[in-house]
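Apart from one protein chain that is not included, each protein chain of the complex appears where it belongs.
Now for chain A:
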Amino acid sequence: MTANRFAQKALSEWMKEDGPDSDIVFSSRVRIARNLRGFPFPILATGEHSTEVMNKLSTVAMEGKLDSIGNFETLILSDLSELERRVLVEKHLISPSLANESRVGAVVLSDNEAISIMINEEDHLRIQCLYPGFQVKEAWQLASRIDDIYEEATEYAFDEKRGFLTSCPTNVGTGIRASVMMHLPALVMTQQINRILSAITQVGLAVRGLYGEGSEALGNLFQISNQITLGQSEEEIIDNLHGVVRQIIEHEKAARQRLMQESQLRLEDRVKRSYGILSHAAIMESKESAQRLSDVRLGIDLGMIREVSPQVMNELMVMTQPGFLQQAFEEKMNTEQRDMRRAELIRIQLASRSQDGGAYE
């Protein structure tokens, strides 16, 4: 089973690399939406149309045209189990809509899982590139290169006035969605977050909590992305996002510093309590685990906890999701069993990390 390789490990290879500002920006992502000329969009496509689109697009990778970028593997969605699809969603390698709605869908994944090319999602083609840390520009450049390769091999639906035509009017024009995932515990603790987030929405960017539903952010993780795709060039869109994220980083840094100056003991108490609970608890609900993992990660970044590496937080964040838990323990579970298994998994992970004897300094 080839999908197993992608579904087994919680941490993608690319996440293990260090990126700039990775204490606050966990990852940067750019997604490009494209469609082929002459075919209805997936929402109205017949099975025949979708199969033809799939064949046209999947040959690009199979004929080795992407070799200059890296090694790729193509997974056909209908070959995967429901659980495998769920894990791929939790790792952000495919979208929920590709996993649940697409009839003739596929995903082309690079070896390190940094590139995911979805076929017959909401649009015929969606190219997604992920980078560790704050590297939106790099992600855009790579996505654009892959875009050029597909454009060379196929014919895109493009209109001089409207740009690249997409199924949803919110993507038309550049078809680009750039986003960063930010960990902002200090801005949440100092209650500045709402003020900052509402300012963000006024400059054409959107914010949403990660893994959480609606506006609630689990684990103080926020995804910030561009809203506008028409009337601005890709560079303007990326620069705009880049500038705003840079400012948020500075605000978060200042808030962390202020916390350290004004209430270091209380902060340290909170961090170490969370560390203690994660290391010993027998039942761990997902909401609590997200909050405690966020505390521990902040403690690591501030030098309060030295024996655990910062990647543990990223890794556990994915591993404690329901689909991945079931995959790891190879059984279907109800909520209570999951909370028990989650606690167990966190305990094991933290214990093995701290036995490494402070590998991380």
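The working rule: contacts are C-beta pairs under 8 Å (C-beta built on N, C-alpha and C of every residue); 3 or more make two chains touch, one makes a residue touch a chain; residues count from 1.
The criterion applied here is as follows: contacts and distances are computed from a predicted model.
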Going by UniProt, what is the name of the one chain that was not included in the view, given "Spermidine/putrescine ABC transporter permease", "Na(+)/H(+) antiporter subunit C", "Putative aldouronate transport system substrate-binding protein" or "UVR domain-containing protein"? "UVR domain-containing protein"
Can you say which of A:13, A:148 or A:336 touches the chain missing from this structure? A:148
Selected from A:5, A:37 or A:258 as touching the chain missing from the view: A:37
Which of A:70, A:169, A:243 or A:276 contacts the chain that the document leaves out: A:169
One chain is left out of this view; which of A:159, A:250, A:269 or A:331 touches it in the full complex? A:159
Considering the whole complex, not just the chains shown, which residues of chain A touch the missing one? 35, 37, 39-41, 43-44, 122, 144, 147-148, 151-152, 155-170, 172-174, 176, 194-195, 198, 204, 213-216, 228-234, 237
